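Missing here is one protein chain; the remaining ones are kept as they sit in the complex.
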Amino acid sequence: MYSPQIILEAMLNGLMTGAVYALIALGLTLIYGVLHIINFAHGALLTCAMFAVWVAWAWLGMDPYLAIPILVPLMFALGYGLQRFVIGPASHGDDGNILLVTLGLSIILENVLLATFQSDTRTLDTDYSFQVVPVGPLLLSTPRLIGLVAAVVVTALLWLVLNRTDTGKAIRAVAKEKLGANLVGIDVPHIYAVTFGIGCACLAVAACLLMPTFYVNPRIGNVFVLVAFTVVVLGGMGSIPGALLGGLFIGVVESLCGLYLGDSLGQIGIFLIFIAVLLVRPTGLFGAKA
Amino acid sequence: MLAVESLSKRFGGLLAVNRASLAVPQGAIIGLIGPNGAGKTTLFSMISGFVPPTEGRVRFEGADITGEEPHKRAQRGIGRTFQIVQPFAGLTVCENIAVGAYLRHARRADAIARAREVAARVGLGGDLDKSASGLTVAGRKRLELARALATEPKLLLLDEVLAGLNPSEIRDIIPVIRGIRDEGVTILMIEHVMQAVMNLCEHVYVLAQGCMIAEGPPAKVCADAHVIEAYLGHGAAARLQAEEAGHA
Partner (left out) sequence: MTARDILSIAVLIALAALVPLATSASTVLNFLVFMLIIALGAQGWNILGGFGGQFSFGHAAFFGTGAYATAILQLRYGINAWVGLGAAVVAGAAVGWVIGFLSFRSGLRGSYFALVTLAFAEVLRILANAAGFTGGAAGLLIKLDVRPENLQFENRAVFYWVVLGFVGAVLLLTRWIQRSRFGAQLVAVRENEDAAKALGVDSLRVKLRAITLSAGITALAGCLYAQYFLYIDANIAYGTWISIEFLLAPIIGGVGTVFGPVAGALTLHGLGELTKAFAGRIPGIDLIVFGTVLVLAIAFAPGGILGLLGRLRAKGAGLLPTGSKEVSHAGR
């Protein structure tokens, strides 16, 4: 029905979109893997990051890619602070409460953004927003291709941090056995906050990569967060490689669904997969035990 | 009443229970003892339906219940307590027991009345309106017992119901257990407290490393060399005998 070229293009587009999903999911899966919480505020935090990129561009003329080194520490700090001083204390350690606190946070963040920026959709323009790179017979969007590469790089970096640094070891220790880690002297609330911060830092990178080709409004995070959940559940809660592979897979699924079913139904494939995975194998393809 | 036939349970590479068989005649108090990690609670979980066996059958009153869900077994009349007590933390003692009573009584008034009766039986009559989470360890054990009793079981599986109790509490609860049997409830109990086992049980099964290694009246079983070795290690039986010979 469709020529191989069109299908290939859809798949490559899906991979590039999926790369961003993977980046967003990375933070979510890390937070789940270590804190064992489902962070409902993830989408709102992404929106915050995206607005930050836009503001940096609109008020300071800063290029989104150049904003990465500035936004990453900022978002890390925000995540650290939120976990250390809001989420941790408010939830008294109860999982059900954490769910609700992150939900409350997401409502607050989203609407603060709404109050500050109104509901208008905003975009930013860069010289390379519409550049394309010829790959064989296809023309691929440069910034989105950069996004794909960056996602793989960030995943690798994250893996390195977790497996080769002391902090990473501490994080893995807390993820596996909180009490034991505490007993050997690891400051668990600090590690929790660091993990949350890293999760938000990943969002910062995702935001910088998205903005050249995408738009932002206060509700945009919601769109991404459900997809991110799907990626995390599919790839396995707490699995870094799972988040990358899951993200790419979901991106391709969405693209192909959009091709065959039209845009309005495009996302339905994702949620059906989500439901199916939850019902059949909630620990995901690579996941640790839930 | 209860027949366990060659029950086995494999968790991945670990064979937790290896072809264990036992029989519980009606009206008896039967003990199941063995060192820690022997697989006793796993065996209980298979009998009560929480863990599906890898092999073997469980028969209750002649019927094969091997595949049945826990709540169905409770409806048949198999009650169980948990080794790690599981109270309904947010409810009062009375409400806790009432959940059990509701199995046989649909009306609230009846269930509450029955709950009060059972509570008095086990000595919780004065604590009915206390929150379950506010009870002492001994209180929670009694609550476990009361809840299971409220379902009017024919067979009661007690999993270390005496663990964590001090000697006077143990002394107080032994007649309660005997009283339950005297009212017609058959009892199969996992226990570590030997004093209770010797006192209550007519027949004892010994499980070690997943296998039944001995059975018989308590006194005979405790003198059995295999049993002693299971608890105290290889060669312990011979050493003990030598010591006794030396003293005589």
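Per-chain residue numbering starts at 1, and chain names A and B are given in the order in which the chains are listed.
Convention: a residue touches a chain if its C-beta (ideal position, glycine included) is under 8 Å from a C-beta of that chain, and two chains touch if they have at least 3 such contacts.
Note that the structure is predicted; figures quoted are calculated from it, not measured.
Student: Looking beyond the chains shown, say which of B:21, B:131 or B:199 touches the absent one.
Tutor: B:131
Student: Can you work out which residue in A:81, A:104 or A:189 touches the chain that's missing from view?
Tutor: Answer from the full complex: A:104 touches the omitted chain.
Student: From the list A:114, A:138, A:152 or A:188, pick the residue that touches the absent chain.
Tutor: Of the candidates A:114, A:138, A:152 or A:188, A:114 is in touch with the missing chain.
Student: By the contact definition given up top, give the residues of chain B that touch the hidden chain.
Tutor: 48, 50, 69-71, 74-75, 79-80, 82, 86-92, 95, 98-100, 102-103, 106-108, 111, 129-131, 134, 147-148, 150-151
Student: For chain A, enumerate the residues touching the unshown chain of the complex.
Tutor: Within chain A, the residues that touch the unshown chain are 37-38, 86, 89-92, 94-97, 99-101, 103-108, 110-112, 114-115, 118-119, 218, 222, 226, 229-230, 233, 262, 264-265, 267-268, 271-272, 274-275, 278-280, 282, 290.
The rule is short, and it goes like this: only the chains that are shown with their structure count from here on.
Student: Using mean C-alpha positions as chain centres, tell me how far chain A is from chain B in Å, no decimals.
Tutor: Measuring from centre to centre gives 50 Å for this pair.
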